[in-house]
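Below is a slice of the complex: some chains, not all, each in place.
Chain naming follows the written order as A, B and C, and within any one chain the residues start at number 1.
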Amino acid sequence: MRPSGRATDEMRQVKFTRDFTCNAEGSVLVEFGNTKVICTATIEENVPGWMRGKGKGWVTAEYGMLPRSTHSRMRREAAGGKQTGRTQEIQRLIARSLRAVVDMEALGERQVIIDCDVIQADGGTRTASISGAYVAMYDAVQKLMKKRKLKRNPIHGQLASVSVGIYNGKSVLDLDYPEDSNAETDMNVVMTSGGNFIEVQGTAEGHAFTRTEMNDMLELAEKGIKEIIVKQSDILGLE
Amino acid sequence: MRPSGRATDEMRQVKFTRDFTCNAEGSVLVEFGNTKVICTATIEENVPGWMRGKGKGWVTAEYGMLPRSTHSRMRREAAGGKQTGRTQEIQRLIARSLRAVVDMEALGERQVIIDCDVIQADGGTRTASISGAYVAMYDAVQKLMKKRKLKRNPIHGQLASVSVGIYNGKSVLDLDYPEDSNAETDMNVVMTSGGNFIEVQGTAEGHAFTRTEMNDMLELAEKGIKEIIVKQSDILGLE
Amino acid sequence: MRPSGRATDEMRQVKFTRDFTCNAEGSVLVEFGNTKVICTATIEENVPGWMRGKGKGWVTAEYGMLPRSTHSRMRREAAGGKQTGRTQEIQRLIARSLRAVVDMEALGERQVIIDCDVIQADGGTRTASISGAYVAMYDAVQKLMKKRKLKRNPIHGQLASVSVGIYNGKSVLDLDYPEDSNAETDMNVVMTSGGNFIEVQGTAEGHAFTRTEMNDMLELAEKGIKEIIVKQSDILGLE
């Protein structure tokens, strides 16, 4: 039995709220159950120095947690003077994932900057962030399209992300915090709407996992990601 | 005429939402018009090293802005590796203000840590933060009271804060961003429910201001703060 | 009774020594009793990047304390790797105050950089710094005038600063360290020679202060600032 009473292949309730804040080109509140993340997408009409003059764009991401998004208060990274290794790992993952569905030449010399800020954490903040950031990026790029700044849509695919793992000996989908902190194996998967992989990051926390367990987890991930993609498509009006 | 069409002595709509997030002992979303700040209060059962063994508590505060709370994206302080002078000034102001209404001996050797995170900025983020932090702190202390950890209520007063200024030659109440960025004088005032001052910080941006102008601004501040205090009392169920 | 035996409206001895060091364009030792600060003004023929090409100048300031300017030794900020919030707050205040009396177009694309370094501290270091920095800036700008680099004098006003507060229930002028560390309210005021306000920063340390107390303190501040301005005028040969 899962602590939440969910079936092993059951997602938490997934919800996207567009235009959550008013200044960013794209702004989405994404919820995976009690995990809530504000994802914004900013368009800047420049690229990092090393990319200038090549006619190509870039997608980058930053991630943070409000100090009291968690059960006990975490140190504020700005006060500590640096981002933890975990934070850097996550923001690199978010950016790399999104870049996989963007045609940088079609984007032109501009950047999409994603900010994912967790306001409430209950496991799966990185997979919620990726799934929500896609929606925010989509909205921001649509605004560029409407202003006729782009010749063609640089987003050539749709993606979402979910976590899977082995909890109490069983493969389970979309781990919440009580599961995540006790899982034997934890895997984050990013997939396209076409069912292919962008990222697979599996880690044995307790014992090494077998090929069979891996296959089971990938099945669950595929199921969950399909469901998230339906929600994204609904809110974005994609068929 | 004010850009928003408000009268010179008219506040923006002020709103407090309690229990905005679920982990903190106190969690409030405060809105002054389009300015939105998440204020949380955390109780920690320890004090900074220099205070230990004295039987007294402490109140401290941290402040941050989400990178895209503003019109153009601000640098994330955690990525830059330090908090700006402005951030430090504001968080010192928030903490100092709240400490003025807390009896540290009644609080005992524990800390109230306030976190104010701006998710949408339209002027007055520090005054909204102080006004919202009071509510969050109140809730957190009430939980301590219910757990019978305190002999008496350490909060011995109520406070709120508002900005006033001189805009286009007239004294105005509760400046929004278009006013704030063009004001000739900007003043932040923190007052108790009894009408006394906790902080007065007035700055001439353009020309020096006269004693008469100062008195006008203080009148407006008193009016605004009274209205905010009514809203706080309503939501907290204080008569 | 004040610890120093002064009357409630009595300043400490104020003294300005020009050309205290030989390299800066303006260099002043300012003394408010035992508080001693070296204020230098540097002219640099450039402005920060975000101001370039606008034909305007800028005034900025930095503040520091020698580690043993205080009773017990303070940590050297350069060794600690960052400036404290207090330091940043003070240097922002100094610069903002001086900018209020400088016409940036008349200054042209150059910077005045003020350095205030406290060599002996006995309360009121920020107000002494502002008062001394004005003299250093005046001297530095005079040198530019003599070199015929300026069409007209960019300094369009004179200012000084003093602290006032409530000590043992009475309003007092120009607090020294024993008073400052026990004051119930502490207020720093920057005024022009014309009697108008540039900055008012009042803080209740103990109990909230009333409108009457505020008025009393502002009267004292006005008296003290007038006396400092006479000393500045004397040494600068202004009538």
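Everything below uses one rule, namely that a residue touches a chain if its C-beta (ideal position, glycine included) is under 8 Å from a C-beta of that chain, and two chains touch if they have at least 3 such contacts.
For clarity, every value in this text was computed on a predicted model and none was experimentally measured.
Trainee: Assuming the complex is a homo-oligomer with 3 chains given explicitly, what is its full copy count?
Mentor: Full complex, one repeated sequence, 6 copies overall.
By our rule, only the chains that are shown with their structure count from here on.
Trainee: For chain A versus chain B, which are copies of one sequence, does the interface use mostly the same residue numbers on each side, meaning over half shared, or is it different?
Mentor: The interface is built from the same residue numbers on each side, given that over half of them are used by both copies.
Trainee: What is the distance in Å between the mean C-alpha positions of chain A and chain C?
Mentor: It comes to 51 Å between the two C-alpha centres.
Trainee: From the mean C-alpha coordinate of chain B to that of chain C, what's the distance rounded to whole Å?
Mentor: From the centre of chain B to the centre of chain C is 28 Å.
Trainee: Distance-wise, how many Å sit between the C-alpha centres of chain A and chain B, to the nearest whole number?
Mentor: Spacing between the chain centres: roughly 33 Å.
Trainee: Taking each residue of chain A in turn, which ones touch at least two of the other chains?
Mentor: Touching at least two other chains: 81.
Trainee: Which residues of chain C touch chain B once you look at their complex with the stated criterion?
Mentor: 82, 85-86, 88-89, 91-92, 96, 100, 157, 187, 191-192, 194-204, 207-211, 214, 218
Trainee: For chain A, which residues are in contact with chain B within the complex?
Mentor: Per the stated touch rule, the residues are 21-24, 27, 34, 36, 38, 40, 42, 44, 62, 64, 66-71, 73, 76-83, 87, 113, 115, 117, 119-121.
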